[in-house]
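All protein chains but one are shown in place.
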Amino acid sequence: MPLDNAPEGKRKFNVVGTRPLRPDGIDKVTGRAKFGADASAPGQLVGRILRSPHAHAIIRKIDTSKAEKLPGVKAVITRDDFPDHTGGSGGLYDTLCNVMAREKAFYEGHAVAAVAATSASIARQALKLIKVDYEVLPHVTDVDEAMKPGAPLLHKDMFTDGVDPKPKKPSNIARRFEFGHGDVEAGFKKADIIVERSFKTEAAHQGYIEPHAALASMGPDGSAELWCCTQGHYMVRDVCSQLLGIDIARLRVTQSEIGGGFGGKTTVFIEPVALALARKANRPVKVVMTREEVFKASGPTASTSIDIKIGVTKDGLITAADGVFRYQGGPFQGCSPAEFGAMSAFAQFHLDNVRAVAYDVVCNRPKTISYRAPGAPMANFAVESVIEELAHKLGMEPIDFRIKNAAREGTKSSYGPVYGPIGLGATLEAAKNHPHFKAPLGPNQGRGMAAGFWFNFGGQSCVTLNIPVDGSITVSVGSPDIGGSRAAMCMMVAEEMGIPYDHVRAIIADTSALGYNDVTDGSRTTFATGMACILAARDAIKKLCARAAATWGIPEDAVKWENGYAKPAGPNAGDFAPLSLKEIAEASPGTGGPIAGHHEFSADGAGVSFATHICDVEVDPETGRSSIVRYTVIQDAGKAVHPSYVEGQFQGGAVQGIGWALNEEYIYGKDGRLQNAGFLDYRIPVCSDLPMIDTQILEIPNPGHPYGVRGVGETSIVPPLAAIANAVANATGVRFTQIPLSPPRVLKGIEEAKKAGGRKAA
Amino acid sequence: MKYERPTTLKAAAQMLAKEKGKAFILAGGTDLLVRLRTGFIEPDLIVDIKDTAGARSIQKTASGFKIGAAVSGAELGENAALKKAWPGVVEAANLIGSKQVQGRCTMTGNLCNASPAADSVPALVAAGAKAVVVGPKGKRTLAVEDVPAGPGRTSLKKGEIIESLILPKRAPKSGDAYLRFIPRTEMDIAVVGVGVNLTLDGKGIVTKARVALGAVAPTVVLVPAAAKAIIGTKLDKAALDALAAACAAACNPIDDKRGTREFRIKVAGVLARRAARIAYKRAGGK
Amino acid sequence: MSGITVNTKINGDPVEFICEADETLLDVLRNRLGLTGAKEGCSTGDCGACSVTVDGRLTCSCLVLGAEAEGRDIGTIEGMAQGEHLHPLQSKFLEHAALQCGICTPGFLVAAKSLLDKNPDPTETEIRFGLAGNLCRCTGYDKIVRAVQDAAKEMRSAKAKSAKTKTAAKKRA
């Protein structure tokens, strides 16, 4: 779908680019909006899940007899209630194993049984009555440890894929990927300076404030309804149907308002369990995760270990870049975003010689799931740290070094394709000219920057647009709205139809109302579902014009649509007074019935996205505590449909990155148990930790969208880790190679550097 | 589980003494409810003492301040006289949790949870505060530092309830301060906490001092050596160095999710210096 | 277990309910009274999504037993708008796009109202510390702080205006 350009250049917009109030707003500020846990059904039971206390154990036997006898218990389920309908292999089978453990419990918190009871306290008691006979196995939670020969093996049949020759022994390394072009060895020979460093990052959780919640009801005939908070209710429907062995059409999933996802709600956890309990009890069952369960048993992102080597000439040209990216994704293969880490790591540079090798590794940790730009922030941290260090070694301003080597239109990207028009150079130049960049720094303060990249993609969307007789418009979309996308959908429809924004309402339809819609992820919704809205509006306009043509008795192609009116087009069309949308709608019962527009497609042509972040950090040299004193995000949005929500994405992503960089981490004990499964010790940033987050939206139109829109949601979490690490390095003179930059780590680094007499790496 | 809300402490003490199962006292409930909800405790009886006489009042007496067991952090912060006399204690109490938690949490509860990381306790110990205990055998008074017996354990006997905390009358030219280290700016448990209380003479020389540390040992510890390090000084660099060294020496912390042993020892000294300087300034020193 | 009968006031209205001793006020509001505006994000008092006021004081309803509500005055998000008029904080949150997913919004509004009731002219730092007990994962807090600043400003000028009108009316009288 090519960009619409007015003959004189950029398209002029009436609604897109303004900042109207969101349609779901009043419900959300008054407490009326219904989220996952806010629904109930008559006769509903409380569902609860029993979870493994062990990081790695064979489940010999599960005895549920006592629990079943407890008065008030209506259903108890285990692995026996989930026969394998998946064919026993692939990602779907792994999802089944994760939803309810089969032969083994692979991590602390892995579901092993569930109950449905008439009250929460009975359900709690029932869980205590279930006896599980475990054979505890050695475990491994660290990615480097898991890769070592002799590490506790999670799967006896896992032989590393993607290496030649095929390994003879099983290991925890599921796959090896390699990307790149040119000849890195030859490139390093041309280098005058080479920096090579190893990095580690800890797992972070998406940290949405709403725990997973599902309300299921299912009859003995297999007809089922599910209400849940998810980023993709069509995905939930398809996966649950397959896991439970029912026809997709029998399961209707309604998406509640969703209290944050950030990638963490792009799979199923409790939904199939709620359905299986409801089937067995033949009563509605509500399952809501506790916060502890959210941390222990829903998806964090990967922890990583990364090596980076980059070579440059004396005048600051990168000759070669090489990296090894080891990501653990929990107990199942293909869950870590290792390949996206490797693909995105060097994407912001114009490189003749580049190689990125990724390893997907399994560990006794929860099954990881996407987290905002999956895999990219960790890789970016490693690469942009080395870039900063190289700039210092070259005696070059880091920003000039980045500009000199920046990818541009026509650059062959590090992951393969050649870039079209991209905004990286523009964000770097804007950063250089930003007042923040020149502002003076106080004592113990340092400034850091980093540029980051995310792919973005489109995917499947299906939209229906209905026009009632008063000429107002309802748009039904199937993409869950996490951050205000309904407002963006209404705006694009209003823009296309030439009517005011508040004449359009958007709803998220349930799975029986529309064709398949992909999950709200990959920064795809405003781009892809938005484009479907535009095309559905164009479809409706065609029909409106046809009605006007029929009314006037002229050919359909002699009618054009302009600012909400059908008008005769051209001198031969005749002279008719324009018909408004309202007039055509009012007459519709007599001119052929209701008027609707549709569009369904798989959107492609999502433009890649770049951002540059600048950050000032103050480090207390006596305690190692870092405070963010100023932060600026500059990002290309293609076209900002609702600038406030675009800014919100920039700010939210940056702050999640700040949390990850400074304090958020999964802390495991020697027993393989998570030590900090709560908001008290899993420290996401609080309001008083932060300054205002300045934003600058650049608009370099995406040629793949009629308005030039690019996805904006994910890129903003990519640069913060590196920007902050660079700022801390500049404030302390110590280069830190581990995330998070927690005070004990930073203080230790400072103390060791003091002893060593100056700059060093920690 | 039963819930009772007696109107006298005596009745409360009787209920607690009589209960055969597990009984807990509820004042602010900000820890009790968390433990209850996470299944960490399964009480048979909860005795809410908020309606007992004096539980929610702060009385200024000739010998100091008497703070009822159910007085919330927010109420402490709103009492101008108390804040003026014992700014360090009030600040410490106001560091417990968020504004939401401040509306409920109490210093007595903070003390009775017997967490080594309790924020108000080092400040209370430094202040020389006392706890008035009511029990089946009558009243007794004990020093605050004698209440915690270990992590999560107190020296209180079955049926005993702390009725109030007593802060002594403020001597002239005195000041106190409490500082803690947390990685964020709010909503964290102290990784290290330091309470300092001191009195100066006319020349600005420290004549009396008490220093207490939190989160560096199984219980909050009073560090006489730290006090000794600054008594007789004007908090010059050497005195502060000696103070930091004494604090570090008194630390016996563990490595845990909140911080390393090494980090805690180092930061205890850093915070002691900073807290001492604040207390000194508050006492009128320059 | 036998239920406890509790008489309380919620958003000014007398309410009677029966609850178990171990139920929290949050459980009661959500499961017994259908007031689902307060959200359960953690049940440990760390996220503020269940914020309410008890006798005018801000608290997490997950840290209060339902039985404790006896004789108290509870304020929830459902009582914030007056009829069809939104509270200035509610309007400003919408205007400033201070919410993305909206799950934390009721808690933030209750906390922000409590803050402005006590301190009508807070500094940015006071706002940030005043709202530190409410977690938001979407916005990075920037737009929330701006919305509270703007609402405070509007509330102050509305108060000044009404004071002026009153004085003028007095003079006329």
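Letters A, B and C name the chains as they come in the text, with residue numbers starting at 1 for each one.
Assume a residue touches a chain if its C-beta (ideal position, glycine included) is under 8 Å from a C-beta of that chain, and two chains touch if they have at least 3 such contacts.
Assume contacts and distances are computed from a predicted model.
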| Just by its UniProt name, which of "Molybdopterin molybdotransferase", "Phenol hydroxylase", "Ferredoxin-like protein" or "NADH-quinone oxidoreductase subunit A" is the chain not shown in this complex? | "Molybdopterin molybdotransferase"
| task | Check the whole complex and report which displayed chains the hidden chain contacts. | result | A
| request: Write down which of A:Lys104, A:Arg447 or A:Arg524 is the residue touching the left-out chain. | output: A:Arg524
| query | For the chain left off this view, which of A:Asp4, A:Asp502 or A:Asp604 is in contact with it? | reply | A:Asp604
| If the hidden chain were put back, which of A:Pro20, A:Gly72, A:Gly334 or A:Gly498 would touch it? | A:Gly334
| Can you list where subunit A touches the absent chain? | 90-91, 161-164, 175-180, 206, 261-264, 266, 334, 337, 339-340, 343, 355, 357, 370-374, 415-420, 454-460, 521-524, 602, 604-606, 704, 713-714
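Just so it is clear, only the chains that are shown with their structure count from here on.
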| Does A-B or A-C have the larger number of C-beta pairs in contact? | A-C
| field | Approximate Å spacing (C-alpha centroids) for the pair subunit B, subunit C | value | 30
| task | Would you kindly tell me how far, in whole Å, the mean C-alpha position of subunit B lies from that of subunit A? | result | 44
| note | subunit A residues touching 2+ other chains are 679-680, 685-686, 688
| task | Scan subunit C for residues touching two or more other chains and write them down. | result | 1, 20, 22, 43-44, 46, 129, 131-134
| query | What part of subunit A is in contact with subunit C in the complex they form? | reply | 19, 21-22, 24-26, 28-35, 37-38, 40, 121, 206-211, 257-262, 288, 290-291, 482-484, 642, 644-645, 647-648, 651-656, 678-680, 684-688, 690, 692-693
| query | For subunit A, which residues are in contact with subunit B within the complex? | reply | 124, 292, 622-625, 627, 662-663, 667, 675-676, 679-681, 683, 685-686, 688-689, 742-744, 747-748, 751
| said: Under the stated contact criterion, what part of subunit B meets subunit A in this complex? | reply: 38-39, 181, 183-189, 191, 256-260, 262-263, 266-267, 270
